[in-house]
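As you look at this complex, bear in mind that one protein chain is not there, while each of the others sits in place.
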C-alpha cells in the first residue's frame, strides 16, 4: 500500500485535528519505502520496539507515544531520547505516532476503555473531549471495581477512596490523567480510572471525595492496540500487521 | 516559645536559601498566637491534618509540602486547593512548610533516606544538591534491594530493571524524582530510588540502563518526620510536638 | 436565600462576562452558611469593613474591589494584602466582588455617574464599554462643572484645563481612568471626569486639550453602592442589606 | 561649552548607572549645535516647555521626565506623546533627561526633599536606594507635618492616618511612591511623604498603619530644579541656565 | 489636496489590513501642512531621500520601507536609525510608508513583478498572500530566465540551481523572500525570484531542488514605484509627484 494512502487511513482513524496543541503526531521518521507492507504496532518507540520492527522487517513502527516530544538538536544511537529513532533511520523504517488524537478519537484509547468496562451513556469529558464518562452496568463497591480493573486490564491497581463506597458513574482516561480532576468531577464522575497521577493530584482527589483508581500508564493504554489493529485490518487490509511481542509493562511489582 | 524564635530554629534546620526558585516555603498561614506551644508535624497540609491539628490544639501545622503551590485568587472551605488553609485560619493555627529546602538540607529527607539504607561515601547530586548518591554496604541483586526498600520504607515498590542485576552505587531522592535521570546517572548511580516517576521517565531510565525503584512519594518522604521531630526536640525543647496519626499513605494497593 | 440564588442575582446585575480579562471577580471567600440572610455592601474588603461585617452578623461582604488581585501564596491576619480575608474566613463570612463587570454593567458605576450628572444621549466608550460619554443638560464653564462635581460627589476635586472653558460633552469613568485618554477623546469628550490619574496621564490630557476632573477613586465609585442596594432589594428582597457605615474616604484633605 | 563636556557634567550629577532598568535617560533628542550656551531646566518635556526653550533660545531642554518612555514608531507635532520632541527637533534644540538616576543621586530629588524637611540620620531606602528615610528634628503630630509639607512644598496635601498621631521617622520619595510601601515600612518609617499613590496603595498604607502624605507628583519633584541649577552653575559655569517660568502645577484645586 | 483625502487614497491602494502584524505602516511623521501639493516617492526613507524631499519642496515622502521599524526612545540628526525622520520633521515634511500592505495589494510590488515577467494564471501564495505564483509565457532554461531578470530589473542576479534546467512555474516575492521556501514550493513553483536570501535559506532551496534567483532587495521592489505613481496620478491627480532621482541601488558590483 502506498505510504500516502496509509497515512490517509490513519487520518481517518485518528484525525490530526483532535491532537492537543502541544502534541507531536504524524510521520516523525520517514521510511525508505513508500510501499508499506508490514507495520509493527506498539505503545512506545523505544530501542526495544525499534529492534523488533527491524527483526520483523517492518516498514513502519506505529506507536501511541511520539519519540520526539520536545524538539531535539542532536541525535544518536546511545542517546536515551533519540536512540530508537536513530535505529529506525538506520534501517529505513518509518515512525508514525497517533497520540492525543488517538486518545480522543472515536474508537480510540478511551472509547476502548469505556467499552471494556461496559459503560452506558458514554460521553466525552469537556472541554478537551479526551476522557469519557458513563454509568457502570451495575453499581458496585470501589474495591470490587478495583478487582475488575485488575482483571480487565491485567494490572495491579493502586487506588484512593473508601473501599466500601458504592460507585456508579465512572470516568476513564488512559495515561496520565491527574491534571483533569476538576473537569472529571464536573462531569459527574464518582470514580476516576486513569493510568498515573502525581502525589498532589491524589491528595486533591481525596479533598474532592473523588475515588481514584490508578491502573498504570502502560496498562490503560495498551488496550488500544487491539482496537487499532482491528480497524487497520478493515481499512488497510493489504498491509501485514503485528502487535509488539517484546514491549512489556515497564514496571515490575514487588 | 516565641514564633520568631521557632522560625529561627526552622531556618537553621532547613535554610530558606536551599529551596528551589519556584518553591513556596516558610510561614504560609499566620497563627493567632505568637506563643508556640504545640506543633503537629505531617507531610501534607490537608483537611485531615488540619482537623487533627485543631483537635490536638496545635499552634502550628508543620508540613513538608506547602498548601499554596501556585498563587490563589480565592479561598474556601470546600475548595480542594485551599480548604485546609481555610480550616487552619478559622482556628487560628499557623501553617509552616519546609519543602525543597528540607529535601536538600543536612539531615533532611534525602540524608535520612541515605542513612536508612546505610549508604557510604554519601554526596549530594549536582547541580541542585537535593538528591544523594552513595555506595551500598554490600552489593546486592536489584530484587533484594527492592525487598529491602519495602521493608525499610514500609511500602510496596514497583521497579524497572533486571531483578538479578547486581547493584552497588545507589542514588536516593524522596518524592518525584523522574526528571533528574541525567544528573543521577552522571553521578554514577546504577540504581535510583525515588518516590514516583512518569511513564516516559521510566522508559528513559530503561534506555539509560539505570535501574529504578519507585517506593511512593509519600513513603519516601514520611521518613523525614521522625528526623525533623528529633532535631526540633533538641533545638526547641519547650514546644510539644506530635507526628500526625491520621495522615495515611494516600494510595491503597489491590 | 440560598447562596446559589444570590449569586445568580449578582450575575444578573453584573455579568461576569463583562469583567476585563485580568480581573478577579465573583465569590472570593466562601461563607460558612449557604443560607444568606445579611449582606454588608462596601467599596473595599479591608480589615475595617471585614470587622463591620462581623459586628453586623453578615453572611457576605459584597464589595466593588476584590481582596485578591494577584494570586497569593500565603495568608495572614497581619498581612496588609490578605488580613481582611483572614478575618472573614475566621468568622465564616463570604466575600463577593463585582469589579469591572459592575463598572461596565447597565446601572453600574458609570451609568450611575452619568445619571447623577444628568447626561443625555449616554453611550458606552469603546472598545471596553466601561466608561460612559454624553451631553451635559446645559453647557457650563469647567469651573462650574468642578463645583457641581464637588457638590454631587461630596469630594474636593482637582482638575486640569482652563476654568473658563465652556464644556458640553463629558465622559465619566469611576476609579482610575487615566489610561483611557485616547479612547475618551475619540468618543468626542471635551471633559473627562474620573477618580485618579497619574502625572504623565494628566500631562497627556493637557497635550490633548482634554479637560480633566479628578474627584477621587473612592468618591467616584461609592455612588454605585446605593444603586446596587436598590437593585438587590428588588431582585433579592429576602436578604437584609446594609451599606457600610465605617468605610470612609481614605484620604483626608489639608 | 562642548556638548560632550556638558554630558560629562550631567553624568557626574546623575550617573546613568543609578537609573532603574526600565528607564530612558540621557540625550533623547540631539541638538543642532554641539556648542551649548543656554539650557532651560524643567520637570517635563511638554509642548509648553519646548516652546519656552524655543523662545529662550535654548540649546537644550533639560528635564526630569523623559519625553519617550516607551519606544515610539511615529512622531508628530499634534501627537500628545511626541509633539514636544517634534517641536524641539524643528528648532534644533536637544532634550536631555535625568530621571530615576536623579531621584537616586546624591543631592538629587530625594536628598533635596530630606534636606528641606531637616531630616537627620538620612539613609537611602533599600534595595533601589531611590527614597530616603530619616528622623524629623522634632516629633510632631501628623496634622502638623502635613501643614509643614504644604508650607515647604507649596502644595495642598492629601493624607491618610490619624491627624493626632505623633510621628518621628519619615521617608520621602518624590513622584509616584505607592509601590514601595513594604520597603518603606521595613526601613522603619512611621510616615511616608510621596507625590501620588493609587487607591489600593492608599488602603495598603492603612492596613500597614503607615501614615501617608501625598503632596503631588509635580510638587515633590520640582524642588530638585533649584538644586540642579546650583550644581550646574558650579560644574558648568560657562553655560547660561534658566528654570522654566511657564511650567505650572498640572492640577488646579477646587 | 487635503491630507486626510490623500491618506484615504493610499488606503485604497494599499489597505492597512493587508499589512503583516509586526509591520509599521501609515503616516509615521506628521507633515506641517494638511494641504498636500507635492509628494516624493522612493523605496526608503534615508537622509538622501529626505534631503531630496526638502529640495523638491515636498509635503510628503512616500516610501515602501518605514523609517521606524522597532520603537525608538531617542531621535537625532546623526543617528543612523532616525536621522532621516529628524530631517523631515525639521522641514515640516511628512513620511508615509506602505510596506507589506503594498507587497500584498492588488497592483502592488508582487503583482507588478508578475506582470513584468508576463506570468499567466497568477495567484497569491498562501497563507499570507504576499508573493505571487504563475506560469511563464514559454518554458525556458534557468540561465535564460536569469538573463531576462537582469534585463527586466536592471540587476545582476545571483542564482542557485542547474543553469540548463527548464523552468515553467515561477514564484515572485520582492525584497527578502528566503523565509517562505516551504510555502513557495507548496504552491508548485519550480523557480523562485526574490530579492535576497540568507546562506542557510539558499542551501535549503538546494535541498528542496527549488531554483532560486536573487535579483536584489532594491531591484525587485523599485519596480513598484512606477505602478504606484500611475495609480496616484489617477486617484489623486491634484497632487504633483516625483519618483526619487537620488536613490540608487545601495550595492555596487565589482
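In order of appearance the chains are A, B, C, D and E, and numbering begins at 1 in each one.
The criterion applied here is as follows: a contact is a pair of C-beta atoms (placed from the backbone, for glycine too) under 8 Å apart; a residue touches a chain by one contact, two chains touch by 3 or more.
Note that the structure is predicted; figures quoted are calculated from it, not measured.
The chain that is not displayed touches the following shown chains in the complete assembly: A, E. Within the set A:2, A:30 or A:55, the residue that contacts the chain not displayed is A:30. Summary of contacts with the chain left out: across E:116, E:135, E:202 or E:229, the touching residue is E:202. Remark: the omitted chain is touched by one listed residue; of E:81, E:168 or E:243 this is E:81.
Contact with the undisplayed chain is limited, among A:72, A:186 or A:245, to A:72. With the whole complex as reference, residues 44, 46-48, 65, 69, 80-81, 83-84, 143, 146-147, 149-150, 156-160, 163, 175-176, 181, 195-196, 198-200, 202-204, 206-208, 214, 217-218, 250-254 of chain E touch the missing chain. The chain not displayed touches chain A at residues 24, 26-30, 32, 66, 68-79, 85-86, 89-90, 92.
Note that only the chains that are shown with their structure count from here on.
Seen as a C-alpha superposition, chain B sits on chain D after a turn of 120°, to the nearest 5. When the contact pairs of B-C are set against those of D-E, C-D or A-B, over half line up by residue number only for D-E. Of all chains present, the one whose mean CA position sits nearest the global mean of protein CA atoms is C. At the interface between chain C and chain D, over half of the residue numbers involved are used by both copies, so each side presents largely the same positions. For this pair, chain A with chain B, the centres built from the Cα atoms lie 31 Å apart.
Our note on geometry: chain D versus chain E, Cα centroid distance of 47 Å, whole angstroms. Not a single residue in chain A touches at least two other chains. Taken as a contact graph, the chains are arranged in an open line, each linked only to its neighbours along the path. Checking each pair of chains for touch leaves A-B, B-C, C-D, D-E.
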